[in-house]
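Each chain you see keeps its place in the complex, though not every chain is here.
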Amino acid sequence: MSGQVLSVFSAVLRKDLRRELRSREIFISSFLFSVILLMVIFYASKTSGVQLEAMSSGALWLCILFSGTIGLNRTHQSEMVNGCYRALILAPVEGGWLYLAKVCSNALLLIVMELLLLPLLVLFYHTDIGKNSGALLAALVLGTLAFTAVGTLVVVITANTRMKDVLFPVVQLPLVVPTLIAGVNATEAALQGKTADNWLQFLVAVNVVFLAAGFLLYDFLLEE
Amino acid sequence: MTLSIRFHELSKQFGETIALWRVSEAIEPGDRISILGHNGAGKSTLLHMLATLSKPSSGELTFSLAGETCDDVKKLRDHLSFLSHEPMLYPDLTALENLRFINRLYQRNLSEDALRELLDKVGMSDFGDRLFRTCSRGMQQRLSLARALLPQPKLLFLDEPFSGLDRGGVERMKALFADDQMSWVLVTHHLRLGYELANRFWILHRGRLLHSLQKRDLTYEAYIKLCEGSSMEASA
Amino acid sequence: MSMKNTIHFVVLFAVMQMALVWALYIAPPDALQGHVQRIFYFHLGSIWPGFLAFFYVLYGSIRYLISRDLIWDRKSLVSGEIGLVFCSIVLTTGPVWAKPTWGVYWAWDARLTSTLVLWLVFFAYVNLREYIDDDSKRPRISAVLGIVGALMVPFVYMSTRIFETQHPKPVVMGDAESGIRHPDMNIALYLSLFAFTLLYIYLWRQGVKQMLTEDRLKKLRAQLLRLEGH
C-alpha cells in the first residue's frame, strides 16, 4: 500500500511541478506579479493615509489569495483540457492520496512564491520580517496549506459537476474566509514579534478538518 | 483473473433527455463487442457507465472479478481502460512525459524502453519528445491509444478509436486489438471494421438496445442490413 | 569588425573615459550630499538613451506591422533589450542613491513607480516572445505589445508632471546651494549622456547584426536538414 501511495503521490507531484516548471520562469513571473501587486495595493491604500509597515500583513495575504486563485484556476483548467481529469478519475488509486498530492503541489508552488515575496515586502514596505520569523513561517505555511486544502477539494468537486464554472467560486470563497482572517492576524502578530498561538491553533484546526474531509471525501467526488 | 460485467435495465437520463433506456446485457472474458447505432443513440453514454466514469440513473450494474462480485471501483479500474472522444493527455507535456505519468499513476513500473516500445507500436517512436499539443490530430489519436494500452487492461473501452487515423494507423490499431489477453468494447461508425474485428454486436437505437448478436449467427450482409436499419437518424 | 565599427568603438571608448574622469574627479562634490551625488551622472545618463530606445521600439514595431519585414522586428527587439538594461541601471542607481539621502531604498514616489512600471512593461516585451512557440506569430504579437508599452512612456511621465503630488524628498535640482551649478558638473552630465547614447547605438548595431546572423544560420540549418532528408 505504501509503495502504491508513494508512486501516485510522486506521479502527480512530478507531473504538476514539471508542467509548472517547464520553464522555471514561473518563479520570475510570480516575482514580477508580486512586485505589481504590492505596487497596486500601495496605490489603492495611499489615499487612506495608512502607514506602510502596518499594511504588510494585509498586502501579503492579498497576494496569496490572488496568486493562489490564479494557481488553482490554472491547475483546474489544465486538468479540464482534453478531459485529462478523467484519466485521474479512472486511475486505480485511492482518491485520498490523489487529493493530498494535489494539495502538496499547489501549496508548494504557493509557498515558494510567498518566500520570494518577503524580501519585496522589506524593500517596498519597509517591513521588518525578522522579529519572529518562526511564527511568520508557521502562519504562512499553515495558512497556505489550509487555503489549498479547500481550493483543491472544491476544484475537483466542481470539475465533476455540470455547473463547474459557477460552483467553483461559490463554494470555495466562503470556505476560505476563516483561513484568511486567521492568516492575516497570525502574520500581523508575527511581524510585531509576537506569536499568536490562538490564531495558529485555529489554522491547525482548519487544516486538520479540511485535509481530513478532503482525504475522505475525494473518492466520492471521483465519479461523473 | 477474469473480469465480467452484467447490467440489467440500465437507464441514464440527463434532465429531460433519456440517453439510455432499460438496457440489459453482459460482457464476458473473450468478448469483442462492437456497439453500433446512429448519432445520439447512447453509445458513448453506455460506455461511460461501463467504464465507471458515470453512474446509471437507474438499473443494476454488476462487476465481477475472478468470478466474484466486486464493488471496489478502485480494484476494477486497475483492469479497465478507456479511450474516449477526448485524448485525456496533457497538452503541455511531451508524449513520453504523458506516458510516464500514466505509468506512475497506474503503478505499472514499465521501463523507459517499454514506454518507447509502446510508442513504436502506435507508430509514434519518432515523436516521443514532441509536445502533445503540437501533434497532428491523427498523432494525438495514436497517443491516446498508447495511453489506453499502457496499463495492460483486461477490458478496453474504445469510443471511435479510428477517427483521424490514416491507413497505417488503422492497421496498427487492428493489430493491437488482436491481443488475446484483452476483451474490448468498441464504439464505431465504421461498419466494416466493426464487423471484422468483433465477435459480438450490440445495436443501439434511440437509447434502446435493439439487437445483441453473435458474429457466428450473422453474415456480413445481414449485419449491414441491421446496422443500416438502425442507423436511420433519430430525428428523421 | 568593419572600419566603421572600429571608429565607433574608439570614439565610444574615449568619450566613456572622459565622462568617467569628469564625473568622478573633475566635477565638484555636491554641497549637500557630497560624493554620493556623482551617481547622478550615471542615473540620468542612462535613462535618456533608455527613453530613446523605447521610442524606437514604437517606431520599429509600427514599421514591422506595416511592412511585415522581419528586419524591423529584430531592430525593435534589440532596441527594447538595450532600453531595458538602461532602465535597470536607473533602477539600481536610484535605490543606491536613495539609501544615503532618503534613509530608505525605496519610496512610492510617482517617478520611481513610473520607472518601475516602464521596466515591467518592457521586461514583458523582451521576454514574452520566449513563450510564443509559433515563429510566425512571435514578431506580430510582440510588435503589438511593444506599441502598447511605448504608449506608456508619455503617460507615466506626464502623470508625474501634471499631478505633482508629494514627492517624499523632491529631487534636488536648481536649489541655491546644491544642484548643477558648476560648469564642470554640466560637462560631466553632457559627456555621460553622450557616452550612454553612443553606447546605445553601438550595442544596437551589434545586436541587430547578431540577430540577423542567427536568422541566417537557422535558415541554413533548416535547409541542411532538408537536404539530409529530415
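Going in written order, the chains are labelled A, B and C, and every chain counts its residues from 1.
Throughout what follows, a residue touches a chain if its C-beta (ideal position, glycine included) is under 8 Å from a C-beta of that chain, and two chains touch if they have at least 3 such contacts.
Source: prediction; values computed, not measured.
Asks: Provide a label formula giving the number of copies of each chain type in the whole complex.
Replies: Expressed as a formula in the displayed labels, the copy numbers read A x2, B x2, C x1.
By our rule, only the chains that are shown with their structure count from here on.
Asks: Once you've mapped the touching chain pairs, tell me: line, ring, star, complete or other?
Replies: Looks like a simple chain-to-chain line, open at both ends.
Asks: Can you identify the chain nearest the overall CA centroid, using each chain's own CA centroid?
Replies: Central chain: A.
Asks: Measure off the straight-line distance from the CA centroid of chain B to the CA centroid of chain C, and report it in whole Å.
Replies: Spacing between the chain centres: roughly 60 Å.
Asks: Hunt down the residues of chain C that sit against at least two other chains at once, touch-wise.
Replies: none
Asks: Would you mind listing the residues of chain B that make contact with two or more other chains?
Replies: none
Asks: Show which residues of chain C lie in contact with chain A when the two form their complex.
Replies: Residues in contact with chain A: 104-106, 108, 113, 116-117, 120, 123-124, 127, 130-131.
Asks: Using the touch rule from the top, collect the residues of chain A that touch chain C in their complex.
Replies: Contact set of chain A toward chain C: 23, 25, 32, 35-36, 39, 42-43, 46, 52, 123-124, 126.
Asks: Report the residues of chain A in contact with chain B in the complex, numbered from low to high.
Replies: 3-4, 7-8, 10-12, 14-15, 18-19, 22, 78, 81-84, 86-94, 223-224
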